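Reviewing the structure listed below.
Note that this complex is displayed minus one protein chain, with the remaining chains in position.
Chain nomenclature is as follows: A and B, assigned in order of appearance, with residue numbering initiated at 1 for each chain independently.
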Amino acid sequence: MNTETTAKTSQLESLHRTSQRKKAIKNAIWVLAFLAPSAIPLLIFKIIPMFASAWVSLHEWNMIAPMEWAGFGNYTRLLTSSDTWAVFGHTLLYIAGYLPLVYGGGLLIAVALNQKLKARGFLRAAYFVPVVTSWVAVALVWQWLLNPKNGLINYLLSLVNLPQPGWWTDPTWAIPSVILASAWKDLGFVMVILLAGLQAIPQEIQEAAAVDGAGRWRRFWNITFPLLTPSTFFVVVISLINGFQVFDQVYVMTGGGPSGASRVVVSRIYDLAFRYGEAGAASALSWILFAFILGITAVQMYGQRKWVNYA
Amino acid sequence: MKKPPRRTALFACSVLVIAGLVAGCSQGSATNPDSKPSQSGGTTQTIVRYMNFSSNDGHEADLQAIITAFESENPDIKIQVETVPYADYAAKLLTAVSGGAEADTFELEYASFISYAKSGALADISGIDTSAYTPSLIKAYQFDGKQYALPESFSNVVLFYNKDLFDAAQLDYPINSWTWADEQAAAEKLTDKEKGIWGDYQPISYNEYYKAVAQAGGQFLNADSSATAFNSAAGIKAVEWLTDKSGTTMPTDADGANTPDFDTNLFTSGKLAMWHTGIWMFGTVADKAPNMNWDIVVEPGDTQKASAMFSNAVAVSAKSKVQDAAKKWLAYYTASQKTIDTRLAKSWELPPVADQSKLDTYLTLTPPANREAVFESLNAVALAPVVVKQQEMQDIINDELAAVSAGRISAQDAVKNMQTKIDPLLK
Partner (left out) sequence: MRKISLRSILLYLALAFGAAVMLFPFLWTVITSITPQGNLSDGPSLIVDNPTLAAYTELFDSIPLPRIIINSFFIAILSTLLQLITGSLAAYAFSRFEFKGKQFVFGCYLATLMIPLQVLVAPLFIMLTKMQLNDSYFALLAPNIASAFGIFLLKQSIDGVPRELDEAARIDGAGHLRIWAQVVMPLTKPAMAALIVFAFMESWNSFLWPLVVIRSPELMTLPLGLSYLQGQFTTEWNVVMAGSVVSIVPIVIVYLFAQKHIIAGMAHTGLK
């Protein structure tokens, strides 16, 4: 190589580099402009309070007296306490039952209601109503349906000679009772998201496949489902994030009982913060929960490449 | 074509958003009141904020009447009320205190008084004249020898009974000298599950338990409150007393117990013969079942009588800048003649006054006829244990009692579990 060409290339390269840098700066400005409207409020109203709660988690604090430094005392105490593992166990059990039910049911309804049907608008609204019905009414109806003595569900079970559990009055069946009510209530939520996803799938693809003679079932598995994976991914990630923070339904349905058998992580956090005067421990438990959720979400984000189809 | 309207809509939206954000920054009337000098006197009015739960759902006008009377006597003070429903009050007060934004004066339950006093959130109001109050109630709100709150009201628990059901079963009405055994025997005869009639209802909970321990002749805590003392024959008997009824003479959870207002509806619909509940229910029962014949007696004891008493208090925030006006308001609000009259006339719990003659009008009101039982109950009171980790202790006891009533563990084991879990909380 002769020196002249080298010089030329390097000149060109530097020119290229400056133009590239200019481009990069321009790109960065655009990114900032698009992200700032959401990043600033999230930073101030979410992330700063999060850091504050991390700071609180290193203290003893009953929210009344000044904080007292405790180092990692709250964490070691929580991690060695059987109560903590019990509430995590209940929460995981809840998620294990809730997620398949709510996703499977929501998908079924979304697909059914995505067809051309009479009264489709009404049906779509009807399946959404539970999402907005107050938990107080929902909890009472489910307590009544799942009543061990004279509830409808145990009556139906008795007709087919199946064992009739004690549901929310029995420690083993308290979480399953909450799962049933929650999945039922959230079906409409999943339906709305999946319907939005289904709407984005061009009809022509379906029609083309139908012309090719693909059956309903094959069309669903080979076309609809793969194109629905971004929505599915969203539902799974969000349901896990929310599922780990389940609280309201437990609070109104079982109050964490019987004898604490359905107490979940956030019930414990609520008790520690607002009832037991241990806001420090509540914050520490929240960060332990955070680590769990973050880990699981990170695994999903990493794993999505393998199964989520983007356009 | 369709662009202009869309742009207009977008523009309108952004205007709305910006206007909303800007206008939204001004604080509400409770934080930024117009503190104009009052025209009449020409002096500035001192505003005293008062936060409470007990006036919600029925006594708002009664509280307002007391405030109006106070303000006309003290034209330089204006009371600004914030009412929060009972269920959310604890969380609201706690966060308000944590942010230093609590009201100048606020209401406290006896159970939470100690943690607020201990944490330095309450102003020392020791100088105040306490001679008019019931001495035991005044003492209840002292900490470290200082007065940190004033008793505001008290109420207690008695045995309500349905005379019609006793008549139908041809049984004698309960009397003050009844024991657990008498109640049990009557409850068994009164229960008629076919007709959906139950003999007895008593919540299976901490508040009943500490009282039942005392009724059985036991102690809940040891003398210096450093450990529990209910792991005893009396403590076990108390557990059995509460839990054995469930499913025999008393409805279980599966029968509907613990659904909202279940016991109230059961009693007022004439399907419950005996009911352990508070005198705060007088008005509700009278309203809901005007034609039912019912009365009250002192709760049966076992080896001795012991009745539960609940009280609420009011305190001045340690951070309040209007301490004197705040104290003046609380003194008036707790013990003035206006307050006494209002509370008695409206069945709004009982004023904490020492002079029983001031409560005479209460006795003349009916139903129930036997209102003397309310005061006779006070002759033997089971004081609620004073524990800083109050809620945690209550949850532990409630969990264990529920396990016994469902037949999952024995009373002995429950008492042992309660002891091992609660003793460390008392350290």
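By definition in this document, a residue touches a chain if its C-beta (ideal position, glycine included) is under 8 Å from a C-beta of that chain, and two chains touch if they have at least 3 such contacts.
In this text, all values refer to a predicted model and were calculated from it rather than measured experimentally.
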Message = List the neighbours, among the chains on screen, of the chain that has been left out.
response = A, B
Task = Tell me which residue among B:118, B:163, B:288 or B:358 touches the hidden chain in the full complex.
result = B:288
Remark   = Missing-chain contact among A:15, A:126, A:162 or A:299 belongs to A:126
Candidates B:26, B:131, B:357 or B:379 - the one touching the absent chain = B:26
Query = For the chain left off this view, which of B:16, B:181, B:233 or B:345 is in contact with it?
reply = B:16
Task = Kindly state which of the options B:74, B:98, B:176 or B:248 is in contact with the chain not pictured.
result = B:98
Key: Where the unshown chain meets subunit B, residue by residue   = 13, 16-17, 20-21, 23-31, 53-54, 56-58, 82-88, 91-92, 95-96, 98-101, 256, 259-262, 264-266, 278, 280-281, 284, 288
Query = What is the set of subunit A residues that contact the non-displayed chain in the whole complex?
reply = 27-28, 30-31, 34-35, 37-39, 41-42, 44-50, 52-53, 56, 63, 109, 112-113, 117-118, 121-134, 136-138, 140-141, 144, 184, 187-189, 192-193, 195-197, 199-200, 202-204, 230-231, 233-234, 237-238, 241, 244-245, 247, 266, 269-270, 273-274, 279, 282-283, 286-287, 289-290, 293-294, 297-298, 301, 310-311
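Assume only the chains that are shown with their structure count from here on.
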Centroid distance [mean C-alpha coordinates] between subunit B and subunit A, Å = 38
Inquiry  = Under the definition above, what is the set of subunit B residues touching subunit A in their complex?
reply    = 90-91, 94-95, 97-98, 115-116, 118-121, 252-255, 259, 388-389, 391-392, 395, 399-400, 402-403, 406, 408
Key: subunit B contact footprint on subunit A (complex, rising order)   = 62-65, 140, 143, 147-149, 166, 168-171, 257-260, 271, 274-277, 279
